[in-house]
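Note that one protein chain of the assembly has been removed; the remaining protein chains are unaltered in position.
The block that comes next holds chain A.
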Amino acid sequence: MNNIYEAQASNRLKSVIIIIGFMLFVGVAVYILMQALGIYFGYQPGGLGGVGIAFIISGLMSFGSYYYSDKIVLGISGARLADRKRDFIFYTVTENLSIASGLPKPKLYIIDDTAPNAFATGRDPDHAVVCVTTGLLQKLTRTELEGVIAHELTHIRNYDIRLMSVVAVLVGTVALLADWFLRMSFWGRRSKDDRGSSQAQAVIIALGLIFAILSPIIGTLIQLAISRRREFGADIGAVSITRQPDGLIKALQKIAHDREPLEAANKATAHLYIVNPFKAEGPERSRRNPINTFSNLFNTHPPVEDRIKELQKMA
């Protein structure tokens, strides 16, 4: 037994710890890569410097996808606007849960696809979009749909899309620096002006190489860990709105056991959905298997069984 407030507090704490760890990691990686790059450049660039340039490039690449996230994703997924008469349950359920959570009602869209799934996007609650598939509306009862929509509204309320965009920018910055360093050590030439401290330089270059190779992977792994934490957070938040863990549990089971692939999803949008649309995690896949525990590190979502277990503690 675990009440909502305890679950919320513990999840928030874990989330903060991961994010602080992520910040430290980004700081150390950027520092070492810059030191190592400095040896090739022969000086430490002042002012904006390499980090600034990498940050701006990475930021520009992610900014568009963040600022126009609602429009881009909807364009890719081919969704249509929901209407109160035609999609009565979807429309009213979202309306009601928006009342309960004190959020403005998001824009509602429907993807014509029989695989049940749902996602939320948009840069802030005023530009939020909740999108579901026709399969979800057909296969879930009203109570189950409330669980799913409440999960999506919690993502919106917690600014998860904004957080994940910031994280993506930082991972991108580290990856760019690492890439530059690798190219420099391939094509570049060490500056010859101070040969005195060549031993220290060798250590920094060795460290730089290690970081250049490992940090993009480590960054991505932490990014995925944050994403999984936010999914747990959204599940708990959903229960705090509906107070009916059973609704979300049954909905997750139905979505996970459905074997149909979601045609509208692709690798770029997969992380948005309430359950990973690629169904890598079938019900027959056991958690005990060490290979699965390892492969879970590369998933944007925690395994559905784990999410259900957490929810059952609150039921």
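What we mean here is this: a residue touches a chain if its C-beta (ideal position, glycine included) is under 8 Å from a C-beta of that chain, and two chains touch if they have at least 3 such contacts; residues count from 1.
By definition in this document, contacts and distances are computed from a predicted model.
Novice: What protein name does the UniProt record of the undisplayed chain give, "Butyryl-CoA dehydrogenase", "ABC transporter permease subunit", "LemA family protein" or "Cell shape-determining protein MreC"?
Specialist: "LemA family protein"
Novice: Considering the whole complex, which of A:I76, A:I89, A:A206 or A:L297 touches the chain not shown?
Specialist: Touching the chain that is not displayed is residue A:I89.
Novice: Write down which of A:V16, A:L60, A:L81 or A:I99 is the residue touching the left-out chain.
Specialist: In the complete complex, the chain left out is touched by residue A:I99.
Novice: In the full complex, which bits of chain A touch the chain not displayed? Write them out.
Specialist: Residues touching the hidden chain, for chain A, are 88-89, 92, 95-97, 99-102, 142, 240-241, 243.
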